[in-house]
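Shown here: the complex without one of its protein chains, the others still in place.
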Amino acid sequence: MVFLEQLAGNLIYGAILGSVYGLSTMGLSLIFGVLRIVNVGHGPFIMVGAFTAFWMFTLFGLAPIGSIPVAIVLGLALGFVIFYTVIRRLLNAPELSTLLATFAIGILLEEVAKFIWGPDHRGYSWNIGDVDIGIILIPYSKILAFISSIIIAYLLYLWFQKTKLGKAVRAVVEDAEGAATCGINVRWIYALSFAIGIALTVASGVLVTLFVPVGINPYMGHEYTLKAFVIAVLGGLGSPWGAFFAGFLFGLIENGSYTILGLIPGVEPFSLTRFVAFTLLLVILLIKPTGLFGGDSK
Amino acid sequence: MDKILRVEALESGYGTMQVLWGAEIEVSKGSITTVLGPNGAGKSTLLKTIFGLVRPWNGKIFFKDEDVTLMPPHKKVENGLTMVLEGRHLFPNMTVRENLILGAYSDRAMEKMNESLELIYSLFPRLKERSEQLAGTLSGGEQQMVAIARALMTNPEIILLDEPSQGLAPKLVMQMFDTIHKLKDEGLTILLVEQNVFASLEISDYAYVLNEGRIVLGGTIDEIKDSEEIKRIYLGV
Amino acid sequence: MEILKLENVTKRFGGLVAVNKVSFSIEKGEAIGIVGPNGSGKTTLYNLINGVYIPDEGKIFFEGQDITNLPIHTRAHLGIARTFQIPRPFNSATVRENVAVGAMFGYAKASVDEALAIADDYLKVVGLYDKRDAPAGKLTPLEKRLMEVARALAMKPKLLLLDEVMAGMNPSDIDRLINLLKRIREEEDISIVSMVEHLMHAITKFAERVIVMHQGSKLLEGETIKVLNDPRVVEVYLGKKLES
Amino acid sequence: MIEKYSSLLPVMLIYAVLFLIGISTPGMWQPVAFIMFYITLGQAFNIFLGLTGYVDFGYVAFLALGAYGMALAFDTFASPGMGFGIIILGLILAIIMSSILSLAVGAVALRLRGAYFAIATIGVNEGFRYFIEGAKLWGGSEGIIISGDMRKMFGREMANYISTFVSDVLVFIIAILAAIVTVMILNRKMGYALMAVREDEDAAKVMGINVTKYKIMAFITSASFAGLIGATAWTLKMTYVFPSDVFLITYTVEAIVIVMLGGAGTLLGPIVGGLIYGILKYYLSIILPGFQLLILAPLLIVIIVAFPDGVVGSIKNRLSSETARKYLR
Partner (left out) sequence: AQQQEQAKPTPTQEAKAENTETLPESILIGGTLSMSGKYSKEGQMSLWGIQAAIKWVNDVHGGVSVGGKKLKLEFKYYDDESKKEAVQSLVERLITSDKANFLLAPYSSGLTLAGAPIADKHGVLYMSHGGASDRIFDQGYAYVVQTLSPASEYQTAFIDMIKAIDPDAKKIAMVYEDSEFSKAVFAGAKKHAEELGFEVVIDKTYPPNPQDLTPLLQEVKAANPDIIIGGGHFADGQLLASQMADLKLDAKAISILVAPALPAFYEALGNNAEGICGPGQWEVGVKYSPESAKEAGLEYFGPTQDEFLELFHEFAGKDVTPSYHAAEAAAAVLAYVKAIESANSLDTDKVRETMNNLHFMTFFGEWKIDPATGKQIGHKMVIFQWQGGEKKIVWPKAAANADPYYPIPTWEEKAEGKKAVKE
C-alpha cells in the first residue's frame, strides 16, 4: 500500500516535471526541425530564463508566472541577435559548424552570466500554498508550472497549425526553395523560428524555476541540455509536440522507476533510474529509429 | 506588345564560378517565351537569378518597368512573378490542398484565393479528387501538376517554368503542353525552359537560345525554328 | 542463359501496392526497356532487383541464384549495378574518386590504383574526363547522371539498370549516349542493360524488348515496336500512336 | 608508395617541433602535453567523425572505459613483481574494454542515422555512467585512485616520472599511431568506402560497399584510440578515475570542436584544431585567469565563421597547387 502510494506520488511529480522537460525541449526541436541545427548551447538559454524569473521576483516582486512574457521577449531578442550575427553566416556551411557555433554561444552565455551575476547558486521562495491530494502534497507553484507548460505548448501548436506564419514555417521545413516560390520570405522564417525556439527555451527556464526554485547558477544548463537532447530524440527530432510528450514520458520514467528499483538490494536506486531512462531511450530507438513521433530520419 | 520582363547583361554564378555571362532577354506580356540550350548552358541559373534564388552579380532585371534586380523572391511573388522549379519542390507531408493554399501566401494572392482555386480545379480536375492526399505520395505527373497549380495560386502575371515535362510519361507531356497553352489563353505570361524542343517551340511565340551563359540567338518562333544554331545544338549537325 | 528472373514479386507501401505480382525474365545479352506511366512501379522494381527493398512476396533470381533476401552490397558484388533517377553522387569527392569507388567495390573489385585508372577510362567514355578533378557536387544534374553511368560501368556489372538517365538531355546527346551504351554492351561483358525512360525515341533506338508497367503490374512484354503500338499501351501511356 | 604517405610529413614535423619544445624548454613539457591531449583526442575522434560523418556524442565513454581499463589493472593486479608489465596490461585492458563497448554500441546504434545516432550515443554514455554509479561497479561513484599503488610498485621517483612524463610520451605515440592509421585508411579501399558512407550511405551500398563493416571498423579503431588516450592521459597521468569526471559529454563536444576547427576528414585538421584550441585555452587561462572562456567563445565563433570548413579544410579548398595538396590531406 505504502509502495503504491509512493509510486503514485512519484508519478504525479514526474508528470509535472515531465511537462517542464517537454516544454524546455520544444525549442530545441523546433530549431532542429527548421534549420537542422543541433543547439548544443541549449541549456544556457534555460539558465537565462531561470535568472530572468529570479531577478524579476527579487527586484520587482514579480510573480514568476508574470515573468514568462518577459522571458519570451528576452528570448526573441537574443534569438534574433544570435541569428543575424552568427547563424545566418553559417546557413550554407557544413552542418556541424553550427554545432561549434552554438557550443561557443552556450559558453559565452554562461561566462557572461557569471561575469554579471557571479557564480552563486541562487533561488527564490514564492510560497502560494499547496494542496493535499491525499497521496502527496503539491505546491500550487508546481501546479502552475504544469498548467503553463501545457498552455504554452498548446498555443505553439495552434500557432503552427492555424496561422499563416505557422504554416509558412512548416513549408520551409519541408522545402525551402519551394516555399520561396510561394512568396514566403525564407530567411525571415529561419530567423523567426530560431528566435521562437530560443524564446520558448528561455520561457521554459522560468517554468523550470517554478519546479526547482533553487540552485539557479550560470552553469545550471548542462543537465538540461543533455536531457533535452534525449527527449528531443525520443519524441522524434524536429517534432515539437513529440518532444512535449516525450518529456512527459521521461519525467514519469525517471520518477516511476525509483520505487521499483528501490526493491533491489545493494544498489543506488536513484542513480539507476537514470540508467533505466537512458536504456529505455535506446530500446525505443531500436524499435523505432526515428523516435516516437518522428518522420524522416535525415 | 509591352515587355513585362527585361533582363540586361545579366551575370551570376555559384561561389566563384561564373555561369551567366551577360544574358539579355525580353518577355512580352501574354506570350510564351522559350529558352533553349544545351545541358549546362545556364538555363536554370538564368531563371533562378531572375527569380532571386541565385544572387545576380551584374546587370539589371526589370519587371513591369521596375528595377527588381536585388528584390528578394518573396517580394517578387508579391509583385506577380513566380517560378516552378525543376524537380517540383512540393511540401511532401502536406496535403495537396495545403500545398495549394500555401501558394496563396502573399497578400496579393490571398485576395484572389477562391478564384484561383476554381481556375486550378477546372484546369486540373484530378487535383480536386486528390485534394486531401499527401503531396509526397502522388505520382510524378500529379506532382508536376501540383507544382504548376501552386504557382498559379500566387496569382501571378508571369510564371518561370523550368522543364515542366521532365520525367513525365509521354501522355502527360502532351497534357502539360496543353495546359501551358491554356494558361496563356487565361492571360498569363510564361517564360519556359524545355528540353522537349519541338513540343515547346510549337506552343511558343518567342524563343532564345542560351549557350555557355550567353544568349546566342533570339527572335520569333518562325525565325528560330529553322536556324542553323538549333540544328547544330539539337540535331548534332 | 537466363540472367535475371522475377517470380510473382510484390511490394507494398502501407496500403499501396507499388509492385504487384510481377514476373519476367531476362536473357543474357538482351537490351531491355521498361516503360509505364508515372508511379507505375518502375523505380520500385529496380529497388527490388538491387536490394534497396525486399519484396513482400515472390522471388528474384540472378544467374540462377536466389537473391531475394541478399543485402544490397552483396548483389553489387554479384554484378548488379544501377543509376538513380535522382542522381546520388558523393558530393565532396572528385568525379574521378566517385567513379573509382564503383570499380573498387563492384564486380570489378579493383585495387585502389587500378580503380583510378578504370575511372579515367570511363570518364573519357562519357565525356567527363575534363572534369575529373572537380567535386562531384559541382556538376549539373545532367553531368551527375553521366557520372553515375560511368560509376556504374566501372563496376563492370553483368546487369546494368539505368533509371531515366536521359531525362532532360538534348536529342543529340541522347543519340550519343545510346550509341555508347550499345558499344559497351557489345565490347564489354555486360550482359544486359535495362533502361527506364519516358523518351520514346531513346527506347525505340535502344531496346530490343520492352516491358510495360501499369499500376504496379506488368501490362505487356515483347518486341519494342510491336508493344509500343499496342492500343492498350497507347491508351494508358503514350496518349497517341508513335510516329515512324 | 612513399608518395602516398607524404601527407604524414607535416604531421610528423609538428609533432617533432612540439616534442622538442617540450623537452628542451623548462616548464614547457606539461603545456605541450596539455595541447597534445586535445590534438590526440581530435585525431582519434576524426577517424570516426571525419571519415564516416557520424557524430558520436557518447564518444567520451570510450575514453572513460580506457581510463577504467588502466585503473583496474592497477587496482586488481598491482604487485611489485609486475613491473612495467602492469602498464602494458592496462593498455591492453583499455583497448579491450573500449573496443568491446564500441562493438556493442556500434552493432546497436549504427543502425540509426544522423542526429538520432548522435544522441542515442549520449544515452549510452550517460546510461553507462549511472550504471557504474548505481550498481556500484568498479568503486561506484567513488571511483578508483591508483597513485598509492603506483608508488608502492614503482617507488616515488618512478611513479612521478610515469605520471608526468611517460604518460605524455605515450600520448605522443598514440597521436603518431593515429595519424599513420588515418593515412593508411585514407589510402586504402577503406578510405574510399568511408568517404562514400559519409556522402551517401544508400548509394554506397549500391556500389557494393558493405557499409556496416566499414562503419564498425572505423568505429572500433577510433574507440580503441580513445581508450588508449583515457588510459594514459587520464589514469596514468591523473592517477585516479572518478565516473563524474570521465563521462563528461563536454569532452565529446570539445573533440567535435577541435575536428571542426581544423576541418573534418582531413589529416592535418584535428592537429591544427587541437593546436588552436589547446594554445588558446592554455595561454588565456594564464593571461586572464577566470576570463579565458569569455574570450575563447567569441574567438571560436569568429574562426568558424571565417573558415566554415575548418582552417585546414578551407585552406585546402582555396589551394590549387597539386604539390601543396599532396601534403595537406
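Letters A, B, C and D mark the chains in the order given here, with residues in each chain numbered from 1 onward.
Everything below uses one rule, namely that a contact is a pair of C-beta atoms (placed from the backbone, for glycine too) under 8 Å apart; a residue touches a chain by one contact, two chains touch by 3 or more.
Because the structure is a prediction, the values reported are computed rather than measured.
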Worksheet entry | Omitted chain's touching partners, listed by label | A, D
Discussion item. Using the touch definition from the top, which of D:Lys189, D:Lys205 or D:Lys237 touches the missing chain?
Written reply: D:Lys237
Worksheet item: Touching the left-out chain: which of D:Gln30, D:Asn187, D:Thr212 or D:Asn317?
Response: D:Gln30
Discussion item. Touch as defined at the start, partner being the missing chain; which of D:Ile21, D:Met82, D:Ile100 or D:Ile145 qualifies?
Written reply: D:Ile145
Worksheet item: Taking the full complex into account, what residues of subunit A touch the chain not shown?
Response: 2, 6, 9-10, 13-14, 17, 111, 114, 118-125, 127, 130, 136-139, 142, 211-220, 222-223, 251, 254-255, 258-259, 262, 268-271, 273-274
Discussion item. Tell me which stretches of subunit D touch the chain missing from the display.
Written reply: 26-27, 29-31, 33-34, 37, 130, 133-134, 140-143, 145, 147-148, 151-152, 156, 159-161, 163-164, 233-234, 237-240, 242, 244-245, 281-282, 285-286, 289-290, 292-293
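Here, only the chains that are shown with their structure count from here on.
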Worksheet item: Going only between touching chains, how few steps reach subunit C from subunit A?
Response: 2
Worksheet, complete the sentence: A student comparing A-D to C-D should find more C-beta pairs in contact for A-D
Discussion item. Let me spell it out: compute each chain's centre from its C-alpha atoms, then which one is farthest from subunit A's centre?
Written reply: C
Worksheet item: How big is the gap, in whole Å, between where the Cα atoms of subunit A centre and where those of subunit B centre?
Response: 43
Worksheet, complete the sentence: Between the Cα centroids of subunit B and subunit C the separation in whole angstrom comes to 30
Practice prompt. Specify, in ascending order, the residues of subunit B that touch 2 or more different other chains.
Written response: none
Response to the item:
Chain pairs that touch, by label, are A-B, A-D, B-C, C-D
Discussion item. For the complex, give me every residue of subunit D touching subunit C.
Written reply: 187-189, 192-193, 195-196, 198-200, 202-211
Discussion item. Looking at the complex, which residues from subunit C come into contact with subunit B?
Written reply: 16, 35-40, 85-86, 138, 140-143, 164, 167-173, 175-176, 198, 200, 236-240
Discussion item. For the complex, give me every residue of subunit A touching subunit D.
Written reply: 32, 38, 40, 86, 89-90, 92-94, 96-97, 99-101, 103-105, 107-108, 110-112, 115, 222, 226, 229-230, 232-233, 237, 261, 266-275, 278-279, 281-282, 285-286, 289-291, 294, 297-298
